[in-house]
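Just below is one structure, and these are the notes that go with it.
Note that one protein chain is taken out, while the other chains of the complex remain in position.
For clarity, chains are labelled A and B in written order, and residue numbers in each chain start from 1.
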Amino acid sequence: MMDQGVIYFPSKPAIIGSGVVAGPVEKNSVFAQDFDRLYDNERADEDSNEKGHQTMVEEACQIALKKANIKQNDVDFLMSGDLVNQMTPSNFAAATLQVPYIGLFSACATAVSSVIIASLLTELGGSRYALAGAGSQHNSVERQFRYPVEYGGQKPGTAQWTVTAAGYVLIAKGQMNSPAVEAATIGKVIDLQQTDPFHMGAAMAPAACDTITRHLKGRGQKLADYDLVMTGDLGKVGLPILKEMLTKQGMAKQDVQKIRDAGAEYYGDDEAFLAGASGAGCSASVFYSYILKQLNEKKIERVLAVATGALLSPLTVQQNESIPCTAHAIEISMK
Amino acid sequence: MFVSIVIAFIVGGLICVIGQLLMDVGKLTPAHTLSILVVTGAILDGFNLYEPLIDFAGAGATIPITSFGNSLTHGAIAEAEKHGWIGVLTGMFEVTSSGISAAILFGMIGALIFRSKGQQP
Partner (left out) sequence: MDPKQYDNLQQSISPKPSILKNCLKAFLVGGIFCTVGQLITYIYISYFNFTEKTAGNPTVATMIFIAMLLTGFGLYKKIGQFAGAGSAVPVTGFGNAVISAAIEHKTEGFVLGVGGNIFKLAGSVIVFGVVSAFVVALVKLILVTMGVANW
């Protein structure tokens, strides 16, 4: 083995299909043209936010299966998670899909942790096809972590907007002409005593920094070896903090400047979204549409996708505890 | 009438500025800020200071949440004056029932006819 938490997949599990669905607000996203389906209704016409969330998870999985032309019965595993208490949207979606399932929680980093587990299962030969991904739904997350949706509280400029979206991939044994999961790094939980729940970027940046550094060291790579390094939802404030941290560690400034963040770019320059997008759906929808498309079109060859997650609950915040964070990374390549 | 509207505007606005400072400088949540303002209103009435402010500023003093604390204390003190310490307990909602009853009633009606719209920021 190499460094702590770094995994190498010699069989190069392939991403043979992907499905990304998103809500109505996400129509304005700069990534929207790469999404497979956009709903006109944030509840997907269901009667509760959580049911709408579940429908989006199911739909994203079905789209991924359809694209790869694989039947539901041939899928051996579903690795999924979301931000609602006890991951009920994922649980209910798994009940509908009838695929063996483990619910995972790494907050917004579940978008990548699920793919790591699915790749491991495939690498071990235990899985022919595995679905993996994550989602989030704005209303259900807001009401759980913050206030009722219609409450008129003022958010500071560092706050982020939870995305309504779900992104899922279908992972199969390594094959030509599909993006391959070559390596991964599992995040440590990093807690630098940040306490502001309206400033997740600052809480999560150190976790992203640690994971990126460990991955590069473990793989014997430099930032320049990648065509694209993208973090999940650090936002417009968190991203510059990460860049500053990496620069301070002695990484080449021109390479650090090229790091992109899905959350920071998600809604473009619209100031109503404050510091940008966040949520498991943010990283999942961008990684598994935009990035895979770029790889499939061979515009880029090697990507490091780092999903960041803040592992807090409303309870820990009210009990004055800090915000522990993590970041999981996958290295995807296209040959 | 025009003068009293201007006074209401200025006094009400200033009370809100105090709230904003508690939130921005004191780093308090809205719930903490409003609780502090209510307690402040209650204490001010203990010194007979809030009623003069209402006479001066009208809605500028009755609309901010400080007025809720004031009315609670006012009711309690008025009853205490008449009935002693039992009045402290029983008089509290004597003056100010409308805020809470209206909020409950319109909350229920709101829940009946509206759904949350998270669609736009």
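Here are some notes:
As a working rule, a contact is a pair of C-beta atoms (placed from the backbone, for glycine too) under 8 Å apart; a residue touches a chain by one contact, two chains touch by 3 or more.
Everything numeric here is computed off the predicted structure, so don't read it as measured data.
Listed by label, the shown chains that the missing chain touches in the whole complex are A, B. Within the full complex, the residue among A:8, A:92, A:105 or A:147 touching the omitted chain is A:147. Screening A:53, A:199 or A:328 against the full complex identifies A:199 as the residue touching the chain left out.
Against the chain not displayed here, subunit B makes contact via residues 1, 4-5, 8-25, 30-31, 33-35, 37-39, 41-43, 45-46, 57-60, 62-69, 71-73, 75-77, 80-81, 84-85, 88-89, 91-92, 96-104, 106-111, 113-117, 119-121. Although one chain is not displayed, its contacts with subunit A can still be listed: residues 47-49, 143, 147-158, 192-194, 199, 201-202, 205-206, 237, 240-241, 244-245.
In this section, only the chains that are shown with their structure count from here on.
In the complex of the two chains, the subunit A residues touching subunit B come out as 24-25, 42, 49, 138-139, 142, 148-150, 153-154, 161, 164, 272-274. Listed in rising order, the residues of subunit B touching subunit A in the complex are 23, 30, 116-121.
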